[in-house]
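Note that this complex is displayed minus one protein chain, with the remaining chains in position.
We call the chains A and B, going by the order they appear; numbering starts again at 1 in every chain.
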């Protein structure tokens, strides 16, 4: 079972209750009153655990698993070992997640301003919200109901935070309007001015960055991300978008809804992403371009041009994904054959 | 107008006053007493806003803009719409920035040590400086006049900070001497020991890092940057250099004056940069090399060798920029033609 020091346990459930909560059909189960008490991956699961199988790649792990029960799609039922109760569902992973939250609900918190937190007199704190020790809340900040503000987090003047949003420890927020049910992980920096100046003969003049960061509902921002405020327009993150750790969004960047941005990605100023764009880790995107809805960008890509909706690119500079795969294959072929495949062209040999 | 919750407004100006403050010449303006009250980019500007045009690429936006007035170079005056007052200047963007600061001056602050800040008895705080709640200032720290130390920032023993420097929230500083009028954004980590050890048979011995971080005047350090102190020599950042967010400088790195380092760049130990070097985002530079004055390094480059003054490189490993462009073009050509252009060389085909 998950370490009870860190993950309080809500109690066991019968297999019949598990089936009800996950909307799955119980199969190969002589006794639906048998109790289970946790979720676990196939390799680690014990008889008291529920596991899941979604991908056929893990059929071997299924065969070897000690799980007492398994969420599984209907077509794979015949592949399960005889001892295992089966919970047949079209969405095993999704229901595994839901069941995990049943056994280990997100910990609640006691509302109020903890000793050692500093909340400005003009700030408003919604019912059921908690401000942890050392947090500093500026003038005119508006925090909705049921929010959690982590220890030693700093929220500058006039920031707005929607209901049910959780902000981790040691975060800094300024010039931002945050939606409902967002989660901002520790160490994120949101709303500082961006990187812009005019370099002239008589010294550098910093551009005034007079925009905000607008974050819609249900957004997640990873640990130690940096999201600069807009320069005049706003920096925007659409509903349900998810940013992994150490992501950088420069001023005026706009993300649509449901985007997935993996760790250490950087997006330069004024670039606009549509909805449901997926970006692999460590990719960089230049400024002032447009990335269409549902575009998919491989990890470690360097994107220099617009991508149309549904486009898929990879490489640095990024090209259509098939072209990238071919160029990787060709370079590999060249490297394996050695330089002898390349004969000097006319008059070209002497430059090498 | 910029959101007044976040950007206090200093009041409106007549076009004649705008011309005076920006050193520009008022043209196509029947009434110089007309008032404007903010700056805005061409696309967003209203009749009460001043905008700017510097790059011919945006002539279309100029034609469509609702701006009441526009900072513009003399040769583009005929391209402006008839309704728009024009402020003719050789430096439209620079004056746009200056004007923005007129309408929205950098917010001032009330001097003093806020409740909840902890300043060691032996620390010295200059007149007009402010230490925000939760900041921790160590023994013998010297802070000049007019400095702002953000909430929950930690400044370790003996650090020196010059007049007019602003340090954001949640910053950590140690073993550092910081110049005047610098700005350090939230979450930067400056002065911790670097990454150096001797791996021997009887265990790892960490190298003592006995140098400092020396930051000259007018430097900007982005959010969540990490700048390690020197190992014996110092880590140095020259006057007027600007670092974007999430930049890593290892021990002993030296930057000259006026360098521009875009987000997520990493520079390994003991590498020296001259003056006015520009480094694109996500580039990595190995240790112990020299980068000459005014060198330009493309984003996502991997620099393994010295670069002469005025050199321009790109790619990973980085090569002269023209060579990089050619190699990108050639690889692209190969990928598009497919593998059939490559015929197996003698005896080489069997390795592939």
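Rule of thumb we're sticking to: contacts are C-beta pairs under 8 Å (C-beta built on N, C-alpha and C of every residue); 3 or more make two chains touch, one makes a residue touch a chain.
What you see is a predicted model, and the numbers here were worked out from it, not measured in a lab.
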> In the complete assembly, which of A:168, A:191 or A:311 touches the absent chain?
Replying inline: A:168
>> Of the residues A:66, A:100 or A:320, I need the one that contacts the missing chain.
In response: A:100
>> I'm checking contacts with the chain that's been left out. Which of A:24, A:65, A:129 or A:152 qualifies?
In response: A:152
> Where the complex has a chain not shown, which of B:185, B:221, B:268 or B:298 is the residue touching it?
Replying inline: B:268
> Among A:73, A:111 or A:133, which one is in touch with the chain left out?
Replying inline: A:133
> Where does subunit B touch the missing chain, residue by residue?
Replying inline: 116, 118, 134, 136, 140, 152, 154, 156-158, 170-172, 174-175, 187, 189, 192-193, 195, 197-200, 203-208, 210-212, 224, 226, 228, 231-233, 246, 248, 250, 264, 266, 268, 282, 284, 286, 302, 316-317, 319, 323-324, 326-327, 329-331, 333-334, 336-338, 340-341
> So which bits of subunit A touch the chain we can't see?
Replying inline: 2-3, 5-7, 38-41, 44, 91, 93-94, 96-98, 100-101, 104, 115-116, 132-134, 150-152, 168-170, 185-187, 218, 220, 222-224, 240, 242, 244-246, 258, 260, 262-264, 281-282, 299-300, 316, 328, 331-332, 334-336, 338-339, 342-346, 348-349, 351-352
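One rule holds in what follows: only the chains that are shown with their structure count from here on.
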>> On C-alpha atoms alone, could you tell me the rotation angle mapping subunit A onto subunit B? Nearest 5 degrees is fine.
In response: 120
> Just how far, in Å, is the C-alpha centre of subunit B from the one of subunit A?
Replying inline: 27
